[in-house]
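== chain A ==
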Amino acid sequence: MTASTAPGSAPTAPSATDVVLEAVGLTKHFPIRRRLRTLFTKQRAVHAVEQVDLVLRKGRVTAMVGESGSGKSTVARLLAQLVKQTDGKILLHGDVVHATGGRRFRAYCRRVQMVFQDPFASLNPIHTVRYHLTRALKIHHSEATAEELLTRVSLTPPERFLSKFPHELSGGQRQRVAIARALAAGPEALLADEPVSMLDVSIRLGVLNLLRDLRDRLNLAILYITHDIASARYFADEVLVMYAGQVVEGGGGEAVTQHAAHPYTRLLIASAPDPDRIAGAESEVEEVGGGEPPSLIDPPSGCRFHPRCPHAMARCETDAPPRLTVESNGDGPHWAACWLYDANTVEAAR
Partner candidate 1 sequence: MSDPVLEIRNLDVNYGLGDEAVHAVRDVSLTLHRGEVLGLAGESGSGKSTLAYGMLRLLPPPGVITGGQVLYHPRDGEPLDLMTLSTANLRRFRWSEISIVFQGAMNSLNPVHTIAAQLCDVIAAHEPRTSRAAQRARAKDLLKLVGINADRLNSYPHQLSGGMRQRVMIAMALALEPRVVVMDEPTTALDVVMQRQILAQLVELRERIGFSVLFITHDLSLLVEFSDRIAIMYGGRIVESAPAQDLYRESLHPYSDGLLHSFPALRGPRRELTGIPGSPPDLRAMPSGCAFHPRCPKAFEPCADRSPVLAAPPGTSSATDNRTVACWLHAVERVNT
Partner candidate 2 sequence: ACGDGQTGSGGNSGGVLNIGMPNGPQTENHNPFLPSSSSNSLGYRWALYEPLVMTNQVKPDEEGKPWLATEWTWSDNFRKLELTIRDNATWSDGKPVTGADIAYTFTLLKSTPALNINAIPYSDATADGNKVTVTFTSSQFVNQMDILTQTPMVPEHVWSKLADPATDTVKDPVGSGPYTLKSFTPQTVTLTVRDKGYWQDLPQVKELRYTSYNDNNAQTTALANGSSEWAFTFISNYKAVYVNKDPEHHKLWFPPVLAAHGLFLNTELKPFDDPVLRRAMNMVINRNDVFMQGEAGYFYPEIKNITGIPTPAGDSFLADEYKGKEFEVDVKGAKQLLTDNGYTYSGDALMDKTGKPVKLTMSNPAGWSDYITTLEILKDNFSDLGIAATVDKANQDTWTTNVDTGQFEAAMHWTNNGATPYDLYQSIMDGALYKPQGTAGVNGNWGRFRNAEATEALHQYANAADDTVRKEAMDELQKIYVEQAPVLITGAANAGGEYSTKNWVGWPDEDNQYAPAQPTQPNALDIILHLKPAS
């Protein structure tokens, strides 16, 4: 087998024109407020997102999984231009965007919309559904009506919902309203930050299915952020795994979940509850390690996972691994940022 470093940017894709949104070397550091004592020391920062590359394509769902604090939401916010990146570029249809405010931001958010995690919090409790939708429509000069939007997210009959307040809706219905609002702008890319994690198990599926349906009907590019790797498998065409602000593995949904390459992904999968697992298969977990995620203020050198990694090598502590292509099972390109997939290591393992 030949293993080679994969180029950082878009893996060979169906067609370059399908790319809606692209991030190159996206980095975000949140500066920590200085105290008197640290006034003269170097400014420290939370390295929330570090050198993230990703591509969203028309009609495809890209899932991003990772544990809490790994920077998933920050990526979504960066992509929505709600926070300004420290470094890196965001390209919309190949053009670099600088949309920090004003008209340009409006123009940008017309094409890239975001759905938030908590439907209970993302709708203003004092406004009706109608207000939420018509505002969005007005801002983006859309001809569509609120009724159409509601129909599109399967809240029918729309009249029944229009004059309701958020608290009068169930969680799933609220999330649908939030999605409808995002659709009001007629976006090409939808950034969904854990859209179902606050919802009840029984209604999660409805929202996910709706998103999938929208992807198919409106040909949306969707970034689906989740910490539930099983739902990523269910829903996404492509899965990215984030760890401590970096993307450590990426590839087709099945490839990543069924043949996880990066030790972190394996840990994640082993930890996920799985009724099919025969009780007593705990050894699996033992094998993939444990521990806690690292501090993002002083992230570990080299591979950020190495302190927890059962396979850590000397090299992992010093050098950050690049994206390395993993033996593919045909389901699109599959890569991992792990020295285990370095040609030499693989060779040595042989």
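What we mean here is this: contacts are C-beta pairs under 8 Å (C-beta built on N, C-alpha and C of every residue); 3 or more make two chains touch, one makes a residue touch a chain; residues count from 1.
Picked so that all candidates are chains of the complex that A comes from, given by their letters.
Just so it is clear, the structure is predicted and the values come from calculations on it, not from any experiment.
S.K.: All of 1 or 2 sit in the same complex as chain A; which one actually touches it?
M.R.: By the stated definition of touch, the match is candidate 1.
S.K.: Tell me, which parts of chain A touch candidate 1 in their complex?
M.R.: Interface residues on chain A, with respect to candidate 1: 67-68, 170-173, 200-206, 209, 227-231, 233-235, 254, 257-258, 267-277, 279, 282, 285, 290, 292-293.
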